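Excluded from the complex is one protein chain; the other protein chains are retained at their positions.
By written order: A and B. Residues from 1 in each chain.
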Amino acid sequence: MLETVTLMAALAAGADRVDLDAPLVGERTTVFRASAVHLGDGRVLDRGVVFVQDGVIREVGVGLEPPDGAHVVDHPGDLSPGLVALHGFEGGGGELVDTTRPILPKADAATAFDPDHPDFGRSLDCGITTVVLSPPATALCPGTTAVVKTSGGTVVRPRAQLVVGLSSTALKSNEFPTSFAGALAALSERLEEPTGAFRAAASGELGLLVKAGTRSQIQRALGFVVEHRLRGALYGSYWAEDLVGEIKASGLSVVCTPSDPGDDARWARSIAALSAAGVRLGFGLDAPGRHPHCLRFGAAVAARGGMTNEAALTALTGDAAAIAGVSDRLGRIDRGLDADLVLWSGDPLDLASEITAVYVDGQRVRGGER
Amino acid sequence: MSVNLSTDQRSDLDHPASNPESTKMKHLSRALALSCVAAAFAAAPAAAAGDGTIVLKVGKVITNAGAPIENGTIVIENGRIVDVGPDAAGRWDAPVREYPDLVAFPGFVEALTNRGMDRPNENVDVAPFLDVRDSIDPVNFYFEDCLRWGVTTINVQHGPGCVIGAQGHVVKPFGMTVEQMSVRPRSGIVMAASPKGGKSRATQAQALRRAFSGLRRYLEGVVQEKRDGLDYATREARYQGREPDEETARGRVMAGSGWKVEGLELVPRWEIDEKQEPLLRLVEGKVPAFIYCGSAMDVRVALEVATDNGFVDRTTLVLSSSCWKAADEIAAAGVPVILSATLTAIERDPVTGEEIETFVPGVFAKKGVEFALRSSNASTRSLWYQAAACIGHGMEREAALAAVTTAPARMLGLETRVGTLEKGKDGNVLLFSGDPLSVTSFCEFVFIEGEQRYDRSQDVRNTHLNTGAQPENTAPEEGAGEGDDAPDEDGDEDDEEKEDEDGEKD
Partner (left out) sequence: MSLAITITTVLVCAGDVEASSAPMTATGGQNLAVYADAVYTSTGKVIENGMVRVRDGKIRVVSKGEAGEGDVHVAAVTAGMIDLSGRISPSGDVEESNEITPHVRATDAIDFFSVSWARQLRSGVTTAMISPGDENVISGLCAVLKTGGPRTLSSRTLAADAALRGAFGSQPSRRNHAAFGRPTDFYSRRPTTRMGVEWEWRKAMYDAIAAAGDPARAFAGHERLMEVLRGELPLVVQAWTTQDIRTAVFLAEEMAAHVEGGVRLVIDAGAEAWKEPALLVRTKAAVILPPFDHDGRTSDGAFMAWNVAALLAEKGVPIALSSHNAGAAADRLAVQGAWARRGGLSFEDTLAAVTIAPARMVGVDERVGSIEVGKDGDLALWNGTPFEAGSRVVGVVLGGELVVDPRGEE
C-alpha cells in the first residue's frame, strides 16, 4: 500500500506538468458539450463546451469547435466539477487515529487508507471525486488531513491541514488532557516549537482544521485561532448561527458538518447565515458512517434553507477545493485543472437529478457509453 | 379517638434504625437532644401553674386577625386564649410574664409534612389502613426544629410514594409519646396522582381508580353475602344453632355524595374489612383527602378520582411547583392547594436556552385559589421564610401570613383552634425578638396551649449553631457524613432545585 501511495504521489505533480498553449491532438481529446456547465465558482455557461486532453482541462467556453478526431460527448443535462467532500473516513478502516498520544502532529491520513477500498466506489457513485481524509476528533491533535481522489487513490495533497480537536471527545478522564484549559495551554506551548507541523501552522504555512461542536467550544476555538494568528477552517457548523460575526472576524472558513434528514431548521439556518456573511463554506461528510449521498442532500437542504443554489454548488466544488488548499488542481472547470467532471441529468442541486457519468483525470469511471 | 385496629403501638426508643450509622448518630445526637429537652424544651420550673394558664404582656401583639396591638396582653387559661388586648387581665393567681421587647405571633401551621417519621413511604400501593401515628418519632429532630422556627401545629402525612397512603395525624411538636403530641388523629388520607416509583402515569391513574372500584365491588360483595345469608357471622350463628343477633344485624346506610352501594345498612360496620374501611369513610366524605400532584397533568386525574368517588369537597391538592399550569382547572374545581417549598418554577426554552421563572403562589393568588405554603427540607427555609419570600415577590403581607397560619388551619379543620391570637383559640404563642418575618428576628419563646415549651436561651443546639460553642459533657459533633434526619422524602423538591447544565448537542 505504501508503494501505491508513493506512485500516486509521484503523479500528483503541479499543473505545470502540461503546456496549456500547445495545440490539441484530436485523438487524445474529449469534448464535452452540455446544456449547462457549472464552472464551480458560481458561474454557469449556457451550452458550454469543455475540451479535455490527457486528463487535464484545456479549454472552456461557448461555441467552441471541437478539434478533428476528438471524441465528442453531447450531454443534454448539466456538467459540473467533481464534488469535493471536505471531511471523510473512506478507506481508513479505523486506522486513521492513534490513541497512544493526545498530540501527534506527524501522523498523516495519507498513510492510513486503502485506495481499493469499496468506500471510495460508493462515494464516486454519488459524484464525489475528491475527499479530504481526516483523523477523527478523538484526540487533541490527531495528525494531518490528506486530499485524496476517490478513483485511483491519488494523493493530491498530503499533510493538507493540521487537525485540532476541541470538542468534548478530545478530553479524557484519566489521561491528558482532562480539561480545555490544559489542552489549550499545551497547544500554545507546541506552537512555540522551531520546526514541524506546529511551526508551519504558527507561521501560516499550514492551515488548521479545528473541530468543535457546541457554541462554547466554537467560541473557544475561535479565540485560540485569533490569539495565535492561525488560519484554516472550522469543522462544526450546527451552532454557528449564534457566532457568525466572530467566525467571520477570525478569518476561518467553515466546513459544514454532515446533515441528517432528521436535522432541524437550525442546521440549515446556520449555514445560510454564514453564507450571507460571506464566510467561505464547504461541506463535510463522515462516510462510510453516513452514506455519501448525504453530501449533496445536505447542500440541497442548505440551498432550500436560504443559501442560493449556485453558492451551494460552489461550496461543493470550487470553495471546497480552496479550503483544502488544492484550487490549483481541482474543484473548478478551468484551463489547467484536472478533468474531474460529473454529468447530471439536471441541476446538480436538484435531488431528482441523476448522475449520468463521472470522469476522473479525464477517464470515465462511472456511467454508460455515450 | 376511635380504636386503631392495626398494629400495636411501639415505644419510640425501641424502634429499629434503618442503618447502623444512623443509629449511632441517633445515640450521639440523642444525648445532645435529651439534654436540650431537659433545658430548653420542658415547662419552665415553678413559674407556670402547669395547667396551661399564663398571662403574657408583650411589646406588640400581632394577632393575625386585625391591627397589631402595641403593649398588649394575652391571657391564656387552661390552654385556651380567653382575652387579647391592651387592657386584658387574667385570674388573680395566674403567672404573669412581661416581655416589653418581644413581639407575639400565633404559632405557624404546617399544612403537610412527611418528616418526623421513620419512613415516609410504604411499599404497599394501597395502604389506607396504616396510620402515621405508628411511625411518628417524638424525639425526631424535626419536631425540635419546629419549635425553634415556631411551627406549633403540624400535619404529619405519608409521602407521595404510594397510590393510596396512610392516615395522617396533626400533632404539636411537644410530647414524649404520640398521644401527648396529638392534636387531631386521623387527619386525612393521602393519595398520589403522580406516579409512584416504578409506575407510569397511566398505571398510577389506573391503580387509583381500581382501588375505588375495588372498594365498590367489595362492598357490593359483602352486601350480597349478607342478603344470601352467606356472610361469616350468619354462618357461624347457624352452625351454633341460633339466629344472628338482632343488635349486630344492623349496619349504617352508606353516606356521602358520590356513588352508593345499596343495602350497606345490612352489614354491621365492624364486619367490614379493616383494609377497606378507611376508604369507605373517605368515599362517605368523612375524612379529608390530600392528593399529591407531580405535574399539571396529574391534576386532572386527581380531580377526576376525587369527583367520581364523592370526596372532592374534602380534597386538598398537594402540588409540586410545575402544577401552576393547572391553576385554572384547580380554580374551577374550587379545591384548596398546598404548594411546594420551591416558590419559583424555572423552565428552560430548549432552543434559545433562556430561562423563565414563574412565581407559583402568585399564580394561585391571582386566580383566587386558597393556598398554603410548606417549609423545605432545610429548616432555615421554614414557614416564616416562605412567607417572607412571597412578600419579596410582591404578595401582600396579610395574604402571605394567611398561607402559613389561617389557610392551613382551615384545610386541617382547625380554623377554630389555631392560626390567630383570638379569644377561644389554642394558646399557641410565639415570642419573637423582632418582626416574625425579619431575618434578624429569633423566636425566643414558644408557648403551646399556654405552657412554655421552648426557651432559646437554653437551646444548646441553637447556641452551638450560632456561635460554635459546645456545651459541657456532650460528645463532639460527628464530622462529615449524613445528618440526623429521616431520608429525603420530598423527592421532587430536590430534583427541581438541582443545578442543570445546558445540554447542547455536541
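Going forward, contacts are C-beta pairs under 8 Å (C-beta built on N, C-alpha and C of every residue); 3 or more make two chains touch, one makes a residue touch a chain.
These numbers come from a predicted model, not from an experiment.
**Q** Looking at the full complex, which residue from A:D54, A:D114 or A:E246 touches the chain that isn't shown here?
**A** Only one of A:D54, A:D114 or A:E246 touches the chain omitted from view, namely A:E246.
**Q** Which of A:S35, A:Q219, A:S345 or A:Q363 sits in contact with the chain that's absent?
**A** With A:S35, A:Q219, A:S345 or A:Q363 as choices, the missing chain is touched by A:Q219.
**Q** From the list B:G50, B:G66, B:G229 or B:G353, pick the residue that touches the absent chain.
**A** B:G353
**Q** In the complete complex, which positions of subunit B touch the hidden chain?
**A** Residues touching the hidden chain, for subunit B, are 342-344, 348, 353-355, 357, 362, 376, 378-381, 384-385, 388-389, 391-394, 437-440, 464-468, 477, 479-480, 483, 496-502, 504.
**Q** Where does subunit A touch the missing chain, residue by residue?
**A** 174-185, 189, 214-216, 219-220, 223-224, 242, 246
Everything below uses one rule, namely that only the chains that are shown with their structure count from here on.
**Q** Distance between subunit A and subunit B based on Cα centroids, please, to the nearest Å.
**A** 68
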